[in-house]
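The full complex has more chains than appear here; those shown keep their coordinates.
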Amino acid sequence: MNDNYQPQPSDRFSFGLWTVGNPGRDPFGDAVRPKLDPISLVKLLAEVGAWGVCLHDNDLVPIDAPARDRDRIVKDFRQACRDLGLVVPMATTNLFTDPIFKDGAFTSNDGRVRAYALQKTMRAIDIGAELGAKIYVFWGGREGTEVDASKDPRTAIERFRECIDYLCSYCIDQGYSLKFALEAKPNEPRGDIFLPTTGHCLAFISTLQHHEMVGVNPEVAHEHMAGLNMHHTVAQAIAMGKLFHVDLNDQIPGRYDQDFRFGSANPKTAFYLVRLLEESGYEGPRHFDSHAYRTEDMDGVRDFARGSMRTYLILKEKARQMREDSEIQDLLSRINKHGGDNAPLMKRYSKDSARKIGELQIDRAGLGAAGLEYERLDQCVNELLFGVRDRERGASAKPPARSRNGRK
Amino acid sequence: MNDNYQPQPSDRFSFGLWTVGNPGRDPFGDAVRPKLDPISLVKLLAEVGAWGVCLHDNDLVPIDAPARDRDRIVKDFRQACRDLGLVVPMATTNLFTDPIFKDGAFTSNDGRVRAYALQKTMRAIDIGAELGAKIYVFWGGREGTEVDASKDPRTAIERFRECIDYLCSYCIDQGYSLKFALEAKPNEPRGDIFLPTTGHCLAFISTLQHHEMVGVNPEVAHEHMAGLNMHHTVAQAIAMGKLFHVDLNDQIPGRYDQDFRFGSANPKTAFYLVRLLEESGYEGPRHFDSHAYRTEDMDGVRDFARGSMRTYLILKEKARQMREDSEIQDLLSRINKHGGDNAPLMKRYSKDSARKIGELQIDRAGLGAAGLEYERLDQCVNELLFGVRDRERGASAKPPARSRNGRK
């Protein structure tokens, strides 16, 4: 049975260099793990069974590396990935660590900083393209404010738009087949970050010159920080054809950015996300943007990486079980029994359909009183997650004999 | 001095019937105030100096009123508004009180409920149009889930889209000049509500057939519930040309929907919002969607309404003072001194500009080390809000003599 939970390349599991390479520094404490070089990290990822490795430019190439060094480093890294059987599905730019970005990169009030951010990003895109990345992520972690008097947010959004338009054109001009994926976050490290949720990013994309090449990269922790339902947000992105990438990790709502192992804070919300990804036809990477607890050494980092993938695979198997669970499927059938009623009338406006809808006699009291069996449904899902369903009957327990009025 | 803070029709202050008419019922307690009839509420609003009154269909017309009663009620109300000098700038539909909507209206799993919601909304739009409303608000308060297994969020969003498309066509066909404004809320009364933030609404709008007639109605409390910065969200809506309406109230982040008097929970965040509305050219209503504390009688409701408008006018005056405050303006000039550097290069991509940006020599260390004076700026704004700035010099205090390296 457990073999089901061994990662395969077809699972498309990827990790950032910064995730397994995270040394465990936090605002109140120093690093607890050694800083490994990129190729050692790729080896570690190969060892645990990952398919892909992602990176910021400066995860690989130091910010001040001369061109010659840069070329050699990138070449060696590409070769190492090939040798170890890993792909580089995604790359991104570090626009947050260096003090020059302390008040933002693309939205800085200083045109010199903005130009430097553009310069740095074009060079980083070149690295990504050279490594074969298909997705280029933009996380505007410093694009924000603590002092609302300091920046007109309309100007900031306009500046961000200009930069993304510019960089889209750059990629097209260079013949890169990259797609961009915007990653939202509500706050931390800034008091408030512009484009704070995936919704704001999706809206912003609709204003772009090359909107067709820009999508989103929702992250569990970032949506949870705003107390939002990741499953719903990802569904909206899918419905708009904009789910280009996804960052899997975990987070208790309303706290600092925890970046915990996927499924570790709330296994149930993780389940719905996996189910949606698997059933929606999403074909992009399953990227784990998280890191091991600060209590761990490098063996613990391996445990963290293995656990991330195992949890995903366990939940994928649970999603399959749910599709085959007769009680749950019966419940879903009953719930959706009247789903199609009046659908043709509502599909498209016409004077005729409006008249017909206006004349419908709907049993308001009856529909208001009918039970929808969601308590039962949710309990069934919980028990499926707990692994205590009776596999053969697809039932948690013998349902007590009863008549359910209004549910026939 | 105080005359500055008397509301004028040109201020465009409006209140919902449900705000001053709120009887103070909450999840744990019964009503504390009598339920007044709509015309008495309009009188109250006229007395306190409001310009407009908004309503849900059932604030005015009972859900089961026969057509004849409906016509008489609407006619009498329209006449009362005229007599009392109030306009009806906005109307909306109650799609949440009746048990039929317990699992949503436009996103219900039951096609009969969805059709009823459409029927009810068309009738409610007719009322709004008859009363002269220019904005029609959609708050999908019940469009959500507690049990994620119960609804596919992709289907739900699609159903919501179909309904809005339908209703846009209905308005066009009827010749109504209404615009729609979508109002987001993350949760309560549902566990999670679809389109949880204004960003998600703006994104959704871009998928609509008649997207040009649909904008947003951001509400302070609803954005704060998700811990977001209302000022930033409204700025994005303005930047997209989509701020059609605004709901002013107040709320501590991360709590139940408080709907407190505007500016009462955090006067500073209220200030930035007023400043943005006033300086952006927003010409729509300033709508107070809030209600008096449950400790109040009807005199307290008047205090609440008067206080809402006074606070807005005080903050508007503070925004004016800020524009005339020489120290603050000097700070803003220094902050933005290099705002235009390299702007022409970044405006539009070309091979040539890309090459030039690539060759720029930016003083990374110098820009990283330079102080941006945001502590000083924020303190100045705070002291302006406290009313302790020296009006003549536009300064809070004699600035201590000092040399500011790198700030010359």
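Points worth noting:
Each chain carries a letter (A and B) given by its place in the written order, and its residues are counted from 1.
Please note the rule applied: a contact is a pair of C-beta atoms (placed from the backbone, for glycine too) under 8 Å apart; a residue touches a chain by one contact, two chains touch by 3 or more.
None of the values given here were measured: they were computed from a predicted structure.
The complete homomeric complex described by this structure file contains 4 copies, of which 2 appear in the displayed model.
In this section, only the chains that are shown with their structure count from here on.
If each chain is reduced to the centroid of its CA atoms, chain A and chain B end up 29 Å from each other. The touching residues of chain A, counted against chain B in their complex, run 63, 98-100, 102-103, 109-116, 118-119, 122-123, 146-150, 152-154, 156-158, 162-163, 165-167, 169-170, 173, 186-187, 192, 194-207, 225-229, 231-233, 235-236, 238-240, 254, 272, 276, 280, 322, 328, 332, 335-336, 338-343, 345-349, 351, 354, 357-358, 360, 362-365, 367-369, 372, 374, 377-378, 381.
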